[in-house]
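Dumping the structure here so I can ask a few things about it.
A single protein chain has been omitted; all remaining protein chains appear in their positions.
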Amino acid sequence: MKKASWPLWIFGGLVALFVVGLMLNPRHVPSPLVGQMAPALQGTDLLSEQPIDSADFNQAWLLNAWASWCSGCYLEHSHLMELTKTQPGLVIVGLNYKDQADDAKAWLDQHGNPYQHVIFDPTGRIGMDWGLIGTPETFLIDAQGRVVDKWMGALTPERIERSLLPALQKLDAKGGR
Amino acid sequence: MKASAMKAVWSLVLLAFVSLIPLSAQAVIESYQFDTAEQKLLYQKMARELRCVVCQNQNILESTAPLAQDLRQQLYQMVRYQNADEKQIVDFMVQRYGDFVLYRPPLQANTLILWIAPFLLLLFSVYWVVSYVRQTQVDAQKEKHDD
Partner (left out) sequence: MISELGLVFLLIAAALSVLLTLLPFYGSWRKQPGLVAMAPVLALSIFVFTGISLAILVWAFLADDFALKYVASHSSLFQPWYFKFSAVWGAHEGSLLLWAWMLTGWTAAVALKRGALTSDEHSLTLSGLGFIVLGFLLFILFTSNPFERLPTVPVDGLGLNPLLQDIALILHPPLLYMGYVGLAVSFSLAVAQLWLGEARPQTFAWARQWTLVSWAFLTLGILLGSWWAYYELGWGGWWFWDPVENASLLPWLVATALIHSLLVSEKRGQLIGWTLLLAILAFAMSLVGAFLVRSGVLTSVHAFATDPTRGTYILIYLVVVIGSALALFSARAPKMVKIKPMQIQSKETALLFNNVLLMVMTASVLLGTLYPLLLDALGMGKLSVGPPYFNAITIPLTIPLAILMGVGFYIRWKQDSVGRLAKELWWLGLFTAIAVLLAALWLMPDLQGMALLGIALTAWIGFGALAWLLNHARKTGRIAKPMLGAALAHIGFAVMIAGITLSSLYGIERDIRLAPGESVPLKEYRLHFQSVAQGAGPNYLTTEGTLRLYRGEEFIQFLHPEKRIYIGHEMPMSEVALDGRLSRDIYVALGEPIGDEGAWSFRIQYKPFIRGIWLGALLMAIGGLIAVWGRRNSTRATMATSATNAANAPKEQEALK
């Protein structure tokens, strides 16, 4: 055994990995949909009970998955309401995930409705096509139907400021709105 | 961002995550019926090899999370009524949840090292043992000559 330093080097690599690892969040899983064409969203509107098809949107839109039982949704709700005022042209579509229709309607009555459409998905089957793992989750889809970005968990003012609004500006610049 | 603001953001995010899971305990054991033994085997194999993406580290067969239950239901539909094979099921899941959902990492560019390193390491080790043993003989010969 002439060279005995290789274990030290391997160990060094391992430590470097651990140092980086401590700064990562193992539970953060990016969506494979980002950068891909969004799945077709077809369903029934919770309020109007009319059929809805995302193919008719022809502009950039936000898909926000929510439920009346979800506390994170409550936390972000006022910020979504705010967004309807600051971004008047933006289409926000709600995906009412695994909820009771009456609960959902009552919730919107009480807290306000930021959504142009609310698609009712009581079984979660539509959510599955979007790779939803819970609520709230928000997707930004451009006019061409491509998923631009995705936010898991509540949209905080910081996240809207630092990530959502810049993404919208970028779309404006590229004509993706 | 200030540390306290950062903290506030994180607690919000965490809170949001906690609320991902409705607190009703759902059925773990479903008595699914299958048409053939192959279907049943495929269902069991895939349910074991698919990760419950919201759980800590559990496959969908063993998880009680509602999402795992939905995925089992979906898997059952695909196996029994759509006659899906393994590849179709894997594609369906990966399309929605990414490679993270697979407990059997697919062989692709970013898993090449994972899959071949053990075999390369084994080959190298055998080579190392043989050359090490040879070297001891050579060295011992040398020492004899030196004396």
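A and B are the chain letters, set down in written order, and residue numbers restart from 1 in every chain.
In the analysis below, a contact is a pair of C-beta atoms (placed from the backbone, for glycine too) under 8 Å apart; a residue touches a chain by one contact, two chains touch by 3 or more.
Computed from a prediction, not measured in an experiment: that's the story for all the values here.
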{"item": "Interface residues of subunit A (partner: the chain not displayed)", "value": "1-5, 7-8, 11-12, 14-15, 17-22, 24, 26-30"}
{"item": "Subunit B residues touching the omitted chain (full complex)", "value": "23, 25, 27-32, 44, 48-49, 51, 55-59, 61-62, 64, 98-105, 110-111, 113-115, 117-118, 121-122, 125-126, 128-130, 132-134, 136-137, 139-141, 143"}
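One rule holds for everything that comes next: only the chains that are shown with their structure count from here on.
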{"item": "Touching residues (chain side subunit B, partner subunit A) in the complex", "value": "1, 5, 9, 12-13, 15-22, 53-54, 66-67, 70-71, 74, 94-100"}
{"item": "Residues of subunit A defined as touching subunit B within the complex", "value": "27, 29-33, 69-73, 75-76, 98, 123-125, 128-131, 133-136, 152-154, 156, 158-159"}
